[in-house]
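Chains shown are a subset, placed as in the full complex.
As written, the chains take the letters A and B, and residue 1 is the first residue of each chain.
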């Protein structure tokens, strides 16, 4: 297990960070989130197409970078650290992972992956963002023999930025993943707690879908959710690290009572404790990414551990950040609240810490009471 | 005071209230006219002096008067709307104001004709209020004020403000402050809504640019503003109500309701955490109830100084749990539109709002960090922090 960052990963981080610094300073994000277009299409174009991040997980023969979960994790750390309003998690992680679990020899699957990898298309996986791996195949959408889909999926991440929806639905042949043009669905964004990752309810009323060939659609979906959960930990790490850094920076320059506020011992100790948690969190997030890269769906323990731990760290870091900033941390004009809202939504996303702990009990032979 | 005298006082007050009610029957009188009459009868705040809305009676007898008027259906002065005037400005004006100031300000303050706000906190002076930078420079018989204040509730409705400003930067920070009454209609006063992380703007920023305040609106001596402000802040403490809090009141109520109504949300893990929070809510309630009982028998203890800390922590933990419990639903938010709420409403809105708004509970009105210092020093008797800023001229402090 390699918990370090490779040189290639360091270079990737630097490249992403540079783009984000140019296109996506916190003030710009704040200005965007209330506008009509919460996503930043220009930024997404640079990241997805120019840097090729949308195709990191896609094999080179299919037009992608042939990279692994380790590199995707580094990107998510940076995106989390910038609360960047781009559909990377929904499209390049969740939808792409689901497609990679289908038959990539199939021209339709391969073609879609190629368009996603090139940044020419953006997709979303039509499940509620709160869905944990291991939840079972969702029952909300049915497909008829003609491939027409009907049903509702609530709280889909990045759906409003997607041209294509990958929809789990139960058809005549059982569970399947279907490609549906977003234009054929009713995608209704709602007001989300997380201002920088908009959610939408998706309603399908006989929408034409194309069944994506796969050996086991339920397994493909679950693998995508597991990958998503494991990599979300790196996004949470990025959120936590930004909150820690920004709070240390702010307290290192603010004076009260003639002293630098960051010199007050109780605050120092709280920040030291938070730093300690972030250190453990980084190791756990790296372990999950490395395990996903090397072991795929056998990375259950690492993913569950990372999710069970990182959710709490990100929320705590953001909450401590708000508290230690004092009044300014409660204002809309300071970007901290964007991180607080992201951290709190991420706690629910792809399974709460408690759900992941419960799942871990089965994986490591620590059975529940009565079992 | 002996029981007998007190009885006599009560009777006299009831009689006076009935006289006002007879002269100004509530149903046929404008509210403001009625309230002025009540003030002039000395029944506004009975412990204030005669002529200033009171009768020099014991403060405890106010309840007798209030009950009499309430029973008769008389209008009140909407105390929540004018809370800063009643709770902070009025006691300070009473203690430090000149007779002219008292006569000018107290009556319309009490009747609600003039709303007051408080211009104390600044962006750079939060916990360290005495570090404030707003300057007041004397120009003959007026003072010219420049600076910025923040977290000012009611500023957008206020006619007057109590204001502290620096009048001497050459002396240590606590010594160079002077206390003023500021006219909020002065053209140099600009009030801007201060939006919070909930989306709402409960408070304001107030920019003061060349605001001219007559010296006659100074409260207390030049340079004595810190002492005057202490009197104001002493009155900020949240009072413990007269009735017991109900079990499962407060934020735990909506969590418990969600648990009962929505079995699909339940997991063993959440169950134990919910019960842990229920226990914390209950012991915090019991702690507050114990303080209330202590006050009721006239034996206040130090426990009251911990209540704000305890409730802030409880509200934050419970609301954070609620968002998590709701799961997918917790990802939604009601509305980010910037509005001007009349009050904080923890109960009519969604869990996300409660979660975000409760974050302010440990900051507003004294941060939890400052309150822990106070408990450690005043209750436990531990030493104060080493201070390096007490004997240095304000202008020489690091900032």
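In this section, a residue touches a chain if its C-beta (ideal position, glycine included) is under 8 Å from a C-beta of that chain, and two chains touch if they have at least 3 such contacts.
Keep in mind that this is a model prediction, so the values were computed, not measured.
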What copy number does each protein chain type have in the complete complex contained in this file? A x2, B x2
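Just so it is clear, only the chains that are shown with their structure count from here on.
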Need the CA-centroid distance for the pair chain A / chain B, whole Å please. 42
Using the touch definition up top, name the residues of chain A that touch chain B in the complex. 34, 128-130, 154-155, 190-195, 199, 255-260, 264, 266-267, 315, 319, 322-323, 326-333, 336-337, 340-341, 344-345, 347-349, 352, 354-355, 357-358, 368-369
Note: in the complex, chain B contacts chain A through residues 121, 123-128, 131, 150-151, 194-197, 199, 267-270, 273, 316, 320, 323-324, 327-328, 330-336, 338, 352, 355-356, 359-360, 362-364, 367-369, 372, 385, 387-389, 392, 397-399
